[in-house]
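Have a look at this one before I ask anything.
Here the complex is missing one protein chain, while the rest keep their positions.
Chain lettering (A, B and C) follows the sequence in which the chains are written, and residue indices restart at 1 in each chain.
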Amino acid sequence: MVNQEELRNKAKEVLEREDVRRLIGWKRGTYGFEAAPCVIEKPEEAVNLIFDPTCVQNSASFIVLEEKLPVPRGQEPDTRKIAVMVKGCDSRAIVQHIVEKAYDRDDIVILGIPCTGVLDRRKAEKVFGIIEKPAEASTEGDKVIVKVGNEQKEFERSEILMDKCLRCRHPNPVISDILLGEEVEKWADDDFSDVQEFESKSPKDKWSFWEEQFSKCIRCYACRNVCPMCYCIDCVVTKLRPQWTRRSTDISENTVYHIQRAWHLAGRCIECMECERVCPMNIPIMTLNRKMTLEVKQMFDYEPGLDVEAKPLLASYNPQDPEEYIM
Amino acid sequence: MNGSKKKIGVYVCHCGINIAAVVDVKAVAEYASKLPGVVVARDYSYMCSDPGQALIKDDIREMGLNRVIVASCSPRMHERTFRKAIAEAGLNPYFLEMANIREQCSWVHEDPDEATEKAKKLVEAAVAKAYLLEPLEEKEVDVTPACLVIGAGIAGIQAALDIADAGFKVYLVEKSPSVGGHMAQLDKTFPTLDCSACILTPKMVDVASHPNIELMTYSQVESVEGFVGNFKAKIRKKARFVDTEKCTGCGICAENCRLAGRIPSEFDEGIGMRGAIYLPFPQAVPAKYTIDPEHCLQITKGKCGKEGPACKASCNADAIDFDQKDEIVEVEVGTVIVATGYDVFDPHRKPEYGYEENPNVMTGLEFERLVSASGPTGGKIIVGRDRKGEGGFEPKKVAFIHCVGSRDKSVGNEYCSRVCCMYLAKQAHLIKDKLPDAEITVFYMDVRAFGKGFEEFYDRVRREGIRYVRGNPSEIFKKGDDHTLIIKVEDTLTGKPLEHEADLVVLGVGLEPRGDIREIIDIFKLSQSTDGFFLEAHPKLRPVDTAVDGVFLAGCCQGPKDIPDTVAQAKGAASSALMLMASGKVKVEAQVSVVNKDECRGCGLCVEVCPFGAIELVEENRQGNIVMVANVNEALCKGCGSCAAACLSGAIQTKSFKDEQILPQIAVLGVKTE
Amino acid sequence: MSEEFEPRVVAFLCNWCSYAGADLAGTSRIHYLPNVRIIRVMCSGRVNPLFLVNALQQGADGVLISGCHPGDCHYLEGNYYARRRFVLMRKLLEHIGVEPERVNMSWVSASEGAKFAEVVEKTVEGVKAVGPMNQFRRRQINW
Partner (left out) sequence: MGEYKFSKENLGKVLEALKDYKVYAPQKKADVVRFQELSDPSEITLEFTNTNVPPKEIMFPQTETLFRFKVGGQDIEPRVPEPTDKMLVFGLRPCDARAYSIVDKLWQWDFIDPYVKNRRESSTIVGFACSEPCANCFCTSLGGGPADEENLDAILFDLGEVFYLKTITEKGDEFVQKCGEALESAGDVERKNAQAQGKEAIEKIRRSIEVEGISEKLPGLFNDAIWKEFSSRCLGCGICTYLCPTCHCFDIQDETEALDGRRARMWDTCMFAEYTLHASGHNPRPTRAERTRNRISHKYSYFPEKFGVVACVGCGRCINFCPVNIDILDILGKVKEA
């Protein structure tokens, strides 16, 4: 795992460059099993940075979350680079951002961090409950060590890591300028068996599952806002003219919201699972995205977030595309 | 405009009994009159008739209607009519919406109640949409009265002549030093057997001398910008190193060239030789010599013999100029005709036919040069001569092979080249003509003699004693050390495997898209059909148009053709171009896409999906921050709306088909209220 | 149930092929079921797949997109994009439990009036078989 000193020094160096305006990374949280993402501008702030399995959040989201303020008359906009620390999944978001021209490759400095998996707070809280002090964690081989106060517990990956990590195909950053620590060995793969299994259900059973899930939704839009791929200026979901989805929360509007969300991520989702992690109502949102990911793979042999030269899936076609259901 | 109160008029047409016999038009009008915003709803026997239209116009004037719904036939029939009508009454023509209650109700449903119910809904949907219709303006752009014709083969020549004769300026651009294209290389033409050069050369001379045609040979289109009616083209005139003003075409330079007869002649398909300074062929137009910079010693080595370039020394006109540079000329045209032609299939891609190693295996086009009186052998059929043109022999057994590089998946050409069957038949005939004792065999898959006089010609050839064997040779190789070749083939009629002997094999090579077709594609953003040739706008109804307004196709660049078809298409392309230039104005689509710059995030999805290259990303100053946003070139946009469906935030919309105009229709047609 | 159930199908037809095909069905007086209500768009490429979702939410029991045959698109490529979007959206809807029979697409050229009628029959029969759309259909305004 990456040495924290090295991480901070590198971050400091980068922040000292005068072509860099801010750095996105993680610092220790105020409690519990999740770190706090942070955006820092002063080199001296680098001492707070950390990276360990508590750094769950997708740092790339905060690149597109930055608000562009009006530039006062007579002043120049600050076009210096943004530096960002990324795990494997975070880095895929950056690639996809570049594919979609959210920014140019040279608008950012990427500090890549090979990742050995991040904690699933839900799994951890089943063991420890919500804890008042921030936990620390590390990995050794295929064991995960979690330190709560002075109590220390060792876990199998599957017991404590997020599901996305248990099927991670890209633990190492797929794009970076500076690589922190050594690349790690890929220890997992994804056979999408969960999706396949779900598909075997009847339409009726599928719906009764989703009906129950979607009816829980309170439309806080955390799943949308946290998504590194959701950064439209005016999201169709909350648009009033035309109003695609009503604001009222009922099974109809909630379902349509989730369809819209999943649809707009088809061929764009980079599988960071943030949407599902942040949901306060425990809706298995990733299942929708994974369905799309699988179909996109099988039908169009396409995987987003890997190649900055790639064309967006739905802005391209192949005359031989499948059309078995077309009359 | 959109804010103002909506005053909608609904007009339900009986269409005689066409509609009224099934749909209760009174009930539909009654229903419509109760819909929000509707101030008047009438039914009338024939809305499209003058009194019918008058009805609408009067209501617009008297009641101040600002939206009009006509419930009648398909908008594909009368949308224009009614747009014109309401415009005459001072309403924007795009404030019209039609409900198709004939083709979609009375003509397809028997049950009057069901048909009426559906008609009501269609009208209601039209009203819902009309609510949100916006006024659009129809823009017109001027058309520059000039045409750029690319390629001076028979297609380009014909198109250029037609347009020039109509009195419009033509810029005819040809890559090679002379006009004429492939047709100039041919000896005789099937099935009439008239001499190709004899019918072509007069036209070649015409294009050179026509006052309205500016001929640019040895030139290439570098780039084109703009849109229909207003193209700007950059053309590179390559340096000939010969001052065409001075050159008299006497040819002394070529005789004296140190490399004379040492360089394979492109025109003679490599059977004949030329020098570094050359005239492609005797009747070349213009009859001006050109120095080949790739071979000329003076240019490649910087020195030619002790006493300098012989050509320069020998030229009495002092036309040779080694300091000549490429020159870029810019022309403005309103229309473009692409007539870039084809390449013949390269038999190296079918090594089993031994084209590489056996001089007596040749392509059909090489054979044309061989039999041509103007060819290297003066028309004598002698194969296997050395580089100096010495030696060689007269073939006794000649074999022709069909479909080389056509109808052949293994080389990626599934299509039929359409000319090979006939040119091989013709060539077989020519041999019979010149070598009556030669034994001639043709190996074919099918013989396709579909054209005027083709079948008759094919008959005639067979009657002349030429053997047709149905079979697709698998292999051709040399037997022993004389020049006898063995053709391995199965006679698919008898099912017998044969080892056929021949001392001359002519490969009926097919036609392929030019190797450099990409250049043109990139310049005009044209598309290719699956066979790789240029894609026409519609396979049946718009065979000479392209997706790009003002750019037309002629000849084999669109697909294999024989000469008459090529000429016909060239004339078609010419008249299409003339229509635009004659009217002098062209309407550009009014229902185009429009970008909400505040919502656009500049992802470029729309740019990617636009088939017409009408959208580009441009810089936008957003409160001091420079961002990229999409921008639509209304002259290029055709309003298909693919961009609107691709856009994630709905920032780009297509006028008259905006999301906010379609969703209300969906709502009406979905909700059950009966 | 499905005897008296008359489904409502919202169809999006491209102006140049399928809408013309529907017109031809009319001019040739080919009778078909009245359940399909047509919305004209210039190209199947205009059809935002969310239109289908919206239609199903607004009360349609089934939806249909129809465009030019591959290669014949009046705008060259629109139907290829439409196809990609459609097959994906169909999978998504299928996943949350919308019967695939409700989500249809066809290629109908201007000359295929008879085929259009066929497509309508097929679609309506398919939707009838699976019954009314009750999954995320918008409920009528109530308390």
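Definition applied: a residue touches a chain if its C-beta (ideal position, glycine included) is under 8 Å from a C-beta of that chain, and two chains touch if they have at least 3 such contacts.
Here the structure is a predicted model, which means the values were calculated and not measured.
Trainee: Where the complex has a chain not shown, which of A:Q4, A:S158 or A:N225 is the residue touching it?
Mentor: A:N225
Trainee: Given the contact definition stated above, which residue among A:T79, A:Q152, A:Q196 or A:N282 touches the chain not shown here?
Mentor: Residue touching the absent chain, from the options given: A:N282.
Trainee: If you put the missing chain back, which residues of subunit A would it touch?
Mentor: Touching the chain left out of view, subunit A contributes residues 29-32, 34-39, 57, 61-62, 65, 67, 69, 129-132, 212-213, 216, 218-222, 224-226, 238, 246-250, 274, 277-278, 280-282.
Assume only the chains that are shown with their structure count from here on.
Trainee: Looking at A-B and B-C, which one has the bigger number of contacting C-beta pairs?
Mentor: B-C is joined by more C-beta pairs in contact.
Trainee: How big is the gap, in whole Å, between where the Cα atoms of subunit B centre and where those of subunit C centre?
Mentor: 34
Trainee: Send over the residues of subunit B in touch with two or more other chains.
Mentor: 530, 609, 646, 659, 663
Trainee: If you look at subunit C, which of its residues touch at least two other chains?
Mentor: Answer for subunit C, listing residues that touch two or more other chains: 49, 54, 71, 77, 81, 85.
Trainee: If you look only at subunit C, which of its residues touch subunit A in the complex?
Mentor: For this pair, the touching residues of subunit C are 49-50, 53-54, 57, 70-71, 77, 80-81, 83-100, 103-107, 118-119, 122-123, 130, 135-139.
Trainee: Could you please specify the touching residues of subunit B with respect to subunit C in the complex?
Mentor: 74-77, 100, 102-105, 107-111, 114-115, 117-118, 121-122, 125, 527, 529-530, 535, 537-539, 547, 591, 609, 611-612, 638-642, 644-646, 654, 657, 659, 662-663, 665-667, 669-672
Trainee: Which stretch or stretches of subunit C touch subunit B in the complex?
Mentor: So the residues of subunit C touching subunit B come out as 8, 10, 15, 19-20, 22-23, 25-27, 29-32, 34, 37-43, 45-49, 51, 54-55, 58-60, 71-72, 74-78, 81-82, 85, 117.
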